[in-house]
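Note that one protein chain is taken out, while the other chains of the complex remain in position.
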Amino acid sequence: MSDPVNDFALKIATVNGTGSASANGLLMQSIFRMGVPVSGKNLFPSNIQGLPTWYEIRVSGAGHTSRAEAPDLMVVLNPATQTRDVAEVRAGGWVLHDSSWQLRRDAQRDDVTYLGIPFAELCTERFEGSRARVLLRNIAYLGALAALLDVEVPVLEELITQTYGRKKKLLDSNFEALRLGYDRARDAFHCPLPIRLRRMSANDDAVLIDGNTAAALGCVYAGATVAAWYPITPSTSLVDAFSAFAGQFRKDPDTGRLRVAILQAEDELAAAGMVIGAGWNGARSFTATSGPGISLMGEFIGLAYYAEIPSVFFDIQRTGPSTGMPTRTQQGDLLAVAYASHGDTRHIALFPADPHECFHFAVAAFDLAERYQTPVFVVSDLDIGMNDWVVPRLRWDDAYRPDRGKVLSAAELEAGARFARYLDIDGDGIPHRTLPGVHPRGGYFTRGSGHDSHARYTEDSVAYREVVDRIARKIDGAATAVPEPELVVDDALGAERPATVGVVTIGGCRGAVVEARERLRDHGVVADVLRIRGFPFHPSVRSFLDRYERVFVVEQNRDAQLRTLLVVECGVDPARLEPLLFYGGMPLSWGPVVKGILAALGMADPDAASQPTGAAPAPSPGSTPRLEIARGGA
Amino acid sequence: MSDPVNDFALKIATVNGTGSASANGLLMQSIFRMGVPVSGKNLFPSNIQGLPTWYEIRVSGAGHTSRAEAPDLMVVLNPATQTRDVAEVRAGGWVLHDSSWQLRRDAQRDDVTYLGIPFAELCTERFEGSRARVLLRNIAYLGALAALLDVEVPVLEELITQTYGRKKKLLDSNFEALRLGYDRARDAFHCPLPIRLRRMSANDDAVLIDGNTAAALGCVYAGATVAAWYPITPSTSLVDAFSAFAGQFRKDPDTGRLRVAILQAEDELAAAGMVIGAGWNGARSFTATSGPGISLMGEFIGLAYYAEIPSVFFDIQRTGPSTGMPTRTQQGDLLAVAYASHGDTRHIALFPADPHECFHFAVAAFDLAERYQTPVFVVSDLDIGMNDWVVPRLRWDDAYRPDRGKVLSAAELEAGARFARYLDIDGDGIPHRTLPGVHPRGGYFTRGSGHDSHARYTEDSVAYREVVDRIARKIDGAATAVPEPELVVDDALGAERPATVGVVTIGGCRGAVVEARERLRDHGVVADVLRIRGFPFHPSVRSFLDRYERVFVVEQNRDAQLRTLLVVECGVDPARLEPLLFYGGMPLSWGPVVKGILAALGMADPDAASQPTGAAPAPSPGSTPRLEIARGGA
Amino acid sequence: MSFIRKPRIPLPKSQKNVLGLTRQDYEGAMSTLCAGCGHDSITAAIVEAFWQLDVEPHRVAKLSGIGCSGKTPAYFLGQAHGFNGVHGRMPAVATGAQAANPALTYIGISGDGDSLSIGLGQLCHAIRRNVDMLYVLENNGVYGLTKGQFSASADVGSASKKGEANRQPPIDPVFLALSLGATFVARSFSGDKAQLIPILKAGIAHKGFALVDVISPCVTFNDHEASTKSYRYTRDHHTAVVEADFVPLRGPISAEYGSGDVREVAMHDGSTVRFRKVAEDFDPTRRDRVYRYLRERQDAGEVATGLLFMEPDAPDMHEVLGTVESPLVDLPYETLCPGAEALDSLMEKFR
Partner (left out) sequence: MSFIRKPRIPLPKSQKNVLGLTRQDYEGAMSTLCAGCGHDSITAAIVEAFWQLDVEPHRVAKLSGIGCSGKTPAYFLGQAHGFNGVHGRMPAVATGAQAANPALTYIGISGDGDSLSIGLGQLCHAIRRNVDMLYVLENNGVYGLTKGQFSASADVGSASKKGEANRQPPIDPVFLALSLGATFVARSFSGDKAQLIPILKAGIAHKGFALVDVISPCVTFNDHEASTKSYRYTRDHHTAVVEADFVPLRGPISAEYGSGDVREVAMHDGSTVRFRKVAEDFDPTRRDRVYRYLRERQDAGEVATGLLFMEPDAPDMHEVLGTVESPLVDLPYETLCPGAEALDSLMEKFR
C-alpha cells in the first residue's frame, strides 16, 4: 500500500430516498475543493425509496479516476446490507457504523477497525421532525468523516452555506449536525486516520461535473434548438440539464420566451421522429435515450440514414439486455448503434470517456450530423453520464461557427444552382441539400422508399444502387472526420522498448486501463493503449492493431462488441484480438484489467488467484470465456 | 448456346393491376405440368394499378432454377417500357409485341426477330366490356406463346378449366381468347420457335409453390395456434395462407370455430408482444414481417431473449434500408436479426433457400424456440416467399411430435420438482420452465429487468452474470441443433482435385451459386459450395472456411453482412473471405457470380467485359468495392 | 429509516375463503415502493378482491408495463405467474396470452405514463378488441419511476414539485375508453377501498376489457399543494356518482343495501352488479348518457368516480375471432396437425 495520504477509497452504504446522495456529493466536492483529485460512483437502485444504495469515493493524489478497488473505509448505515458491506473492506481497513443499532454477528471481522457513532440516536435527540432527522444524519456522518479524514471543515461549511444559505434555520441545523458528527468522532477516536486528506492544488483548472450535464451544455453551445425525448434512466438528466441551461441562456430577455423547443414526446419513436422532422427543417436537434430507446428508434434511424437527415442521438448506456439493470452501467449498445436499423446501414458514432469529452463531442456530433447529413450517435453510459468527474475546466472558443454542411442558400438557388438532392457533385459522397420554405427551386421529396439521385421514387436497381453506394462512401469518409483515437504510449522508451502489448479500449474504461497500464509496468509489461473515440474507425486504429503481436480489447459487455467492430471494420484477424470483458454493471477498476492481461500472458498475478482469461484464439462471442472479477457491493 | 429445347427464358412486360400476373402463373404452371423444370420471377411495383411489371420465366431441362440471364423472348405489352424491354433481349432473340400500337423507333433492333400480334385490337373486336378485354388479352398472348413455344394446349385448357370451371361463360371466353392468340401466331409465324418446350417427367415428385405458402403450412403442421401480425409486403401472404389453411384444417367440425387465433395487430410492436404473450402462456405462436417490422420489434425481441420466451419470427426480407423497395428482394437483415435489440443479444436464425425448406424450417423453428426458450427467426426473402418454385413435394412424417422443451408438468410440480426458472440444472444452459395456471408451485415472475437464477429481481453483478452467461452458453449450444449447412462438392474428384475455391452463400442465392459452380468448371475452376442454413453457425462452417485458401462469400446486400457474421462468429481472418455482393433488388442469376469469381482469380471472363471484384484484401464494409452486374428490367 | 422492511398491512389473517385460503395466500413479495404510495393501497385492494372472489391464485396471470405501477404485480398473488414486460406494451402481451389461454383470469397493471403515452395505441386497441381482462391504470399524473415528469394525465394547471405548471391538456382515460367503445369503465381512488374493491371484483367478473382508472397519489413526486392528483385534492374532489356492489353468482353478499333505487345489471357469468345512489340522469348502461353526465360533473370541478359504464354482453376477443371454447394451449397436437395424408392430397393443388 502506498502512502495513504490522498490515496484511499471510502464507501458509504445507505438507503435510497434518504438524501444521502447529496450529502455524499458534498463530501466529494469538499475534497475537490481541497485541490485533491477525487472520483465518485453513485451506485443506486432502480427504485425511489427504501432500497440499498452505495456511494464510493476514491481519493488519488496521483490523479487516478477509475473506480476504486476494495474500500479502505466503509460507512455502514444500512442494516440490510451490513454483512456484505463489512466484508468488502480491505484487510486493515475501517468501518464507521451507526452504533444506534448493533452490527450483526456476521458483520464482525477481526482484521478491520470499527468506529461506532450512534448517528441516528444523536440526531433524534437533537432535532425535531422525522424527515429532518433522516437528512441531518447524513450531515452528521459527514462531520465524522471530516474528523477522521481531515476534510477541511470550513470547506464543508462553505459548501453547506452555498446549498442551504437562503434558509437560515436549515443552515443552522446542518452546521449543528456537522459539528455533532465531527466532535463525536474526534472525541471517540484517534483522528485523523492514516488514510486522510492533505490540501493540494491539482484542481485549479478543473471542474467537477457529470457527463450528462456537460453534454447538455455542449448542445447549448452547439446551437441546438430542438430537443425531443422520453424519460429514461440514465439519460433523463441530460435533458433536464438542457432545460435548465435553456432557462438560463436561451430566454429572450424581453419576452421571457425561449429560443428552444423541448418536447417531452409520448415515446422514443416519437422523440426520434421529432428530431428528424426538426433536422429536416434545418434545426439542430437531438434526443437522449438509453438502450430500450435505441431499439425503439430503429426504424426512424434507418429513415434518417437513407433519407440523409441530420440528427443527433445520445445513447447513455445502461446494463442490458431488455430493461436490464437501469441504474447499472455497461457498454452494451455498441453493435446496436453502429448498425442500427434493418437493411444496410452504418452510423457515425462518438465515444466520450468523460464529461469533458461529452461536452466537446456533443458539439462535434451536430457538426458531423449536418456535414454528413446523417444520424450521429454520442455513446456515453451511466457511469460517465450520471457520476461527477474531475475534468479540465470546459472552455469555449468564440471563433467557433457551426458547420452546417452543404446547404444551398436562397441566393444560390435563386442564382440557379443546380440542385439534385442525392447527387454526388463533389465526389465526397455528400450531396447538397435545401431547407423547406427557402426557395421554390429547392423543393424536393424526402422519402425512405427507393429513390434516385434526384430524389425521385425508383425501383430501378441501378438508380437505387447509385444512392446507397454513395451513402456508403459518404460514411466511409467520416472516418477521418470523427475524433481520432487517443494513444497512450511510452514515447520515452524509444526503439529499445521491451516486449509490448497493445490494449484497445473505449469510453469510461479509459481510466482503469490507463491505470492498469502503470501497474503492468511494475510487472515488466509495457502496454500501449489506444482508446477509440469515433466510428467509423480512423485509419490509425488499423495501424495500431497491426503493430502488436498481442492486442487486448477491454470493454464492458458480454459479447465483445468493440472487438467485433474492430474485426469487421479493420479487417484484422480476430485471433489477434483478445477480449477482456467486464459486464456486471459496475464502473471498471484497474485490478481486473491487470489480472486479465497478466493471466493471458501466463504471468502469475501476485496478489490474487488468477482468473481464466478471454485469450482463447479466435473465440466466437458465444464461446469466449468471459472474464469478470466481481467485487464491490452489487 | 446449348440446345434451346427446354432451355430458354422469356419475359413478359406489362402493367400491374391488369391480371397479367395470374395469366403468367398459368403459363408457368403449364410448363410445370409438362414435366419440365421451370422457374418464375414476378417483378412487380409497390403499387396497386397502372405501373410497369414484369414476369420472367426460365425453362431449364437441366433443372436450374436461378434467375435467367438475358431473355430469349420478350413479350412487349407495355408501351411505357418498350424501349428498355426490347433492349434486354439477347442478340438473336425474339420480341412478341402487341402490334395494336407501333413500337417506338428506339425499340427497334436489327438483331432480334419481331413477332407482332394486335392482341388489344383482337380482344376489342371479339369481347365486350373493358375489364374483360383487358383480362382476356392476357389469355390471348398465352395462346400465342403456346403456339410459339409448343406449350401443350390441353394442359393450358385444363388449367383454365380448373381456374374458371364454375363460370361457364367466363370459361368460354377464355378458351376463345386462347385460341385467338394461338391461331394468330400459328398463322403468322413459323411455329414453334427454336426455343421451345418438350414434355419431360422431371416434376413427378415436385410441386410448384411459393415460400410463404410453404412456411404457413409448416406453421400449421408444427401446431402453431397463435399468429399475430401486421400487414407488410412481402410477408403478408404468409399469414394470408395461414388463415386459409386454418379455415381448411383447423375448423372444429361441430362448431365451425377455429383452433387458432389470428390477430391482426395494430402494429409490429403489438404483434411481437402478442407472440411473446402467447409463447409465455404455452402456445406455439409466430409473427411474419419484413425489415421495418424487425426494427420495430427490437425492444420486444430483447425481452424475449432475456426473459427466455419461445417465439417465432418470420422475416421475409425486402430491399432496405428504411421503406426501401418493398417489392424487391434483398438479404439485408442478416445482422439486424442475428443481434437484434440493444445490449448483449444473439439469436437463433434459420435461412431457407426455397419453399421446401420454408416448410421444414418453419417446423424446426417452433421446436428450437421451445427447446431453447428464445426467439427464433426464419429469415426468408421476397424472392423465396412470393415467387413460385419447383421443389420436391412436401411430405409429412406422422411420427413427428413437437419438441416442447423443458416444461415442467403439473404432475412433476405436484411431485415436488425443484423449480428455479433460470437455473442451469442440466448443464446445457437451458433452464426449466412452467406454464401459467398449471400448478401453484410453478408460479414465477417473468421480467426483462435484472433477475437471478430464481427469477427474482436483482441488481447484483454476480447474480446478473450467472443468468446472462448461461443464456450465452444456451445459444452457443444451438449451433449443433440448427440445420447443418448444405455442402455442394465434387466428391468424384477425389484427392487429385485441381485448385479449388470455397464459396459460401445463403438463402435464395443457392440456385445461382450452384449453377455458377457448374459453369466455373468449364473455366477450370472447381468451386466447393457451402450454404449456411442456421445461426449460430454449425462447427462445420468453420472447418469449411479453413479448408480453402480463397473463399468467396456470395450474398445479396451491400455491406457483406454474411461475411461479417462469418468473421465474427467463426473467428476467421477477414482477409480470407472475399465478398461478392448483389443488392440491386433482383433475384440472383449465375452470370454475375461466375464473372465475379473469375475476375477475382485474374481469369478473363470470356463472354463479357469483366467487372472489378470485391476481392480486395480485408475490406471494411465501407471500403469494399461492391460488385453488381445490373441486368434486367429494374 | 434505514430499515427497508415495511410492516405488512394488517388484515384478519385467519379468515378463509371458499377455497380455504387466507388473505395472506393472495399476497406477494414485500413492496419496495415509497411508504404511502397509492399503488400499495391498490395492491391491497386487489388482494382483497381476489380473496373475496375465491379465485385460485395460480389461475391468475398478472401482467404489467414498466414503472412504479409496473412493479406492483410482484406484490400480490405470489403463486400466480407474473409478467413485467416492457414499457407501455402490456396490452399486447396480455392479448397474446389471452388468445392462447382464456381459462385464466387476467389482470394488467399499468401507469398513466405506461398507458397514456408510450402505450396509448396498445391500450386503445385492447379496448377495441375487448380482451377479457381487468386493466388497472394506477394514475398519479406523473412518471414516478423516472422521478416526476408530468404524464399525459396531468391536468392543466397542476404544478410539479419544482413548481412549474402543466400546460398540456390531459388525456382522460375514462372519456377515451367510452369513446372507443370500452365495455366496462370505472374510476376510483386508491384511498377509497370501499369503492374500489367491488369495482375490481366486477371488473374481474366482466367478460371483456374492464378499465379501472384509479387515482393513485405519488407521495414522492405529486402529493404537494398545487397538484391535482394529490391525496388531498383527490379526497376533496372525488365524487362517487354511483355506488356499485358486485354480487357473485354464488350467492348474496353480506353488504347491506340502503334505500333508494337499486338497479341490477346481470353479467355474463350470472353475477350481478347492483348500482345504487345513481343520479337521475345517469344510466350506467348507456354510453352516451354516461359520457354526457361525466362531462357535466367534470365541468363542475368534480372527479366523478364509481363503476361508470358497463355493457356486459358485447362479444369479447375470442368471440370475434371465433376460436374454439377449449383454450388453444389445451388442444392436443393431434387436433392441430392435419397429418401426412392431408398434406399429400393438398399437394395435388400445387401441381
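As written, the chains take the letters A, B and C, and residue 1 is the first residue of each chain.
Just so it is clear, a contact is a pair of C-beta atoms (placed from the backbone, for glycine too) under 8 Å apart; a residue touches a chain by one contact, two chains touch by 3 or more.
Everything numeric here is computed off the predicted structure, so don't read it as measured data.
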Full-complex touch with the removed chain, picking from C:35, C:180 or C:265, is C:180
The listed residue (B:236, B:345 or B:589) that touches the chain absent from the view is B:236
With the missing chain put back, one of A:156, A:239 or A:263 would touch it. Which one? A:263
Just to verify: which one of A:398, A:522 or A:549 makes contact with the chain not shown? A:398
Note that chain B touches the chain not displayed via residues 14-15, 17-18, 46-52, 77-80, 98, 120, 130, 133-134, 137, 230-233, 236, 264, 266-268, 292, 322-323
Had the left-out chain been drawn, it would touch chain A at residues 32-33, 203, 206-209, 213, 217, 220-221, 223, 225-226, 228, 249-250, 252, 255-263, 265-267, 269-283, 285, 299-300, 303, 393-398, 400-402, 434-449, 457
Touching residues on chain C - with respect to the absent chain: 117-121, 124-125, 128-129, 152, 167-169, 171-172, 175-176, 178-181, 288, 291-292, 295, 315, 320
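Rule of thumb we're sticking to: only the chains that are shown with their structure count from here on.
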If you apply the touch rule, which chains end up adjacent to both chain B and chain C? A
Distance from the mean Cα position of chain B to that of chain A, given in whole angstrom: 43
How many angstrom lie between the CA centroids of chain A and chain C, rounded to a whole number? 40
Contacts with two or more other chains occur in chain A at residues 46, 292, 322-323
Considering chain C alone, which of its residues make contact with at least two other chains? 66, 86
